[in-house]
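First comes the structure, then the notes that go with it.
Of the protein chains in this complex, one is absent; all others appear in place.
Letters A, B and C mark the chains as written, and numbering starts fresh at 1 in each.
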Amino acid sequence: MMENVKIKWKKEETPTVSTLGFEWTRDVKIGQFIMVWEPGVGEIPMSLSSVTGTKSITVKNYGPTSASIVSKSAGDRLFIRGPYGRPFTMVKGKKLLIGGGSGMAALRPIIDSNSYGVVSARTSSELLFANLFEKGKVYEATDDGSSGVKGTPVDVLRKIDLDFEMIYVCGPEMMMKSVYDYLLGKVDQVEFTLERSMKCGIGLCDSCSVSGYQVCKDGPVFRIDQIGKMEEFGKWKLSYSGLRTKM
Amino acid sequence: MMENVKIKWKKEETPTVSTLGFEWTRDVKIGQFIMVWEPGVGEIPMSLSSVTGTKSITVKNYGPTSASIVSKSAGDRLFIRGPYGRPFTMVKGKKLLIGGGSGMAALRPIIDSNSYGVVSARTSSELLFANLFEKGKVYEATDDGSSGVKGTPVDVLRKIDLDFEMIYVCGPEMMMKSVYDYLLGKVDQVEFTLERSMKCGIGLCDSCSVSGYQVCKDGPVFRIDQIGKMEEFGKWKLSYSGLRTKM
Amino acid sequence: MTDLSTRIAGIYLGNPLMLASGILDENGYTMKRILEEGASAVVTKSIGLKERSGYSTPVVADLGHGDLLNAVGLSNPGIDKYGEEIKIAREARKPIIGSIFGSTPEEFSILAKKMEEFGVSAVELNLSCPHVKGEGLEIGSDPEMVESIVEAVKNSIKIPVFSKLSANTSSIMETVNAASKSDGFVLINTIRAMAIDIYAKKPVLSNGYGGLSGRSIKPVGIRYVYEVKKETGAQIIGVGGVSNAEDVIEYMMAGASAVQIGTAVGFHGRSIFRDIEKDLFGLAEKIGFSKISDLVGAAL
Partner (left out) sequence: MTDLSTRIAGIYLGNPLMLASGILDENGYTMKRILEEGASAVVTKSIGLKERSGYSTPVVADLGHGDLLNAVGLSNPGIDKYGEEIKIAREARKPIIGSIFGSTPEEFSILAKKMEEFGVSAVELNLSCPHVKGEGLEIGSDPEMVESIVEAVKNSIKIPVFSKLSANTSSIMETVNAASKSDGFVLINTIRAMAIDIYAKKPVLSNGYGGLSGRSIKPVGIRYVYEVKKETGAQIIGVGGVSNAEDVIEYMMAGASAVQIGTAVGFHGRSIFRDIEKDLFGLAEKIGFSKISDLVGAAL
């Protein structure tokens, strides 16, 4: 059911990413997402980057719909439905957050004094929410080496001890695939947030499915052992028409 | 919404009237009614003659639908919907129940040690529930004089003191009209249960309306002052087709 | 101050909320009360030439969720006797729209003339009644018949004529074009439907088949209002599943100048007219309008 909320504030996080805050009374859990409708443009999934008090989404200006959302201002209406999907498993102990690009948006509500981060991006100015970790608890990886390690999160992981109660991963699927391949057999408390093109958000249209699981409903959060059973993970996705396409 | 219940027991009250008991978990108030459907025959309104514990209806074998209901046995299914309508106002003090024919069915749950009754019928064997009042607290009126006063409830009323906290009346509309005319100006705590042909039972079809009030929804219980404002009461009703007909 | 008034074919309505045909409009006193209690106009039950009993009970089935199934079967006392009811209802001094049904253009004309004599403000043609020639078909699905009926009625009376159309069609525009001489369209009537009681192993209505109304059919009504408004710009009264102020606004944005309420009057009670009126005042600020009639067709 479509609802609408007024945008309370807007904050530019990076040159291409902004956070929009709004009051919404629904109970949301970390890792869940909403569908955001821009009338006349499109409707896309967005994780909640804040789930308590004033809620928020953190949006990367990517294509037409996200651009339209990012161009909104405080006072404007946001058309949303949700929250949808299964949340992360929360733990009390030491945790590692591995986020690539806008993937950090979904992980943001987990960040606390017991959290370590591996934040990756194309370039230094696009590193999202790295500043929210306590000093010394965040590792950075950039494609161009403008900050932190030049490379991918896996290049960071190789250098650190994996002694965490839970590892949370969110980012582009190929990045997550490399993280999965690296972690496999080393640790088993890992959760991944998958991202697929979503049309319905409610388990009907099949456009988000990975090996028979609907990312919108069975996910977006999956445990590493579930990911292990997904033949399509990191390999195949269906295009907007339904055409099987290599990743 | 149609429901179905199993008939638990059946009791013959008079040669033409039977009571059917059934378990039904809905909360029912005294004076409310249900619509009873006999598949393939018809659907008619029936007051609840018991509203707590095992519920019941007390049915006069009148036309096809009531005949079909009366012919059922314990174990058979009863198709019902409701409860509908506004209930009686319950009082603690001394009360008078004036019932004509099957009209006593609706009044039956009110009968207690503080109740007085005027029970009327065509003939002695048809006097319904007169036996449920405490000894000396019931007056009878029969058309043929076979029991009690020969005449109508009004003939009884003329002889008694009207000192009651509430008077409840249920019976054929012309009987109630005569009771109304008699009580008017003498007492003001009187409630009448109107009976009209009902098609929908839920305030849509207009077949039960009296002067703009829907008996199924605004009634069937009306206070004497409300009855006083009904130009059509005791005068006009609409036939099954909607034809204005003199009573 | 928010202005809730609207007009349809020149008829002034204090608010956009009318009573739909077939609901609480058999008895003149009921119509009078409904007008006094907040409806801006009432449409009468569909009236034919002769008295008809319609189907035996059950004639309605509450399907839950605000949905209703009915097969009343056009019961009515016949046009001559119905004048008495209109006379009573007219004491409320608000518009009454006379709904009529028949099987030939001549029948419709006679009925329309009588309605005009009785003093109604407009006539509504119920074009969803069974067709005598086609088996099971409605008159409204025969474009030539529709055209003749509308023409015959328009030639017989001076008051506005509204055509009420069925959603049971593969092309509503075909019917709309056939009825283009109407002063407005009333969209939609009930949708063909049925329910079976699985314990009784029988259809729940005595007639078996019936018409679906209430909440469920609102998206269907909205669609046809939108389509017909977009294609023709004609004046439209929206009907089907209106049960709250949001529904009224939705129909108006789709192109309706007013709405009719049927099923929800039963579920909510007659107070629905006043309650929605109050809520419309409340919505005026949230949505941003001062004259509700400015919203007509806003989503086109």
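We take it that a contact is a pair of C-beta atoms (placed from the backbone, for glycine too) under 8 Å apart; a residue touches a chain by one contact, two chains touch by 3 or more.
Remember, predicted model here, so these are calculated numbers, not experimental data.
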Contact set of the excluded chain (shown chains only): A, C
Residue, one of C:36, C:106, C:246 or C:275, that touches the chain absent here: C:246
Residues of chain C in contact with the chain not shown: 63, 65, 67, 69, 134, 136-138, 140-141, 166, 168-171, 173, 191-196, 198-199, 201-203, 208-209, 212, 215-217, 219-220, 222-224, 226-227, 246, 249-250, 253-254, 283, 286-287, 298-299
Positions on chain A contacted by the hidden chain, ascending: 1-2, 4, 35, 37, 39-40, 42-44, 65, 77, 79, 81, 199-200, 202-207, 209-214, 217, 231-232, 238-244
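Here is the rule we use: only the chains that are shown with their structure count from here on.
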Touch-based graph of the chains, sorted into line, ring, star, complete or other: other
Maximum centroid distance from chain A, chain identifier (CA atoms): B
Centroid distance [mean C-alpha coordinates] between chain C and chain A, Å: 51
Computed distance of Cα centres, chain B from chain A, in Å: 66
Chain C: positions in contact with at least two other chains: none
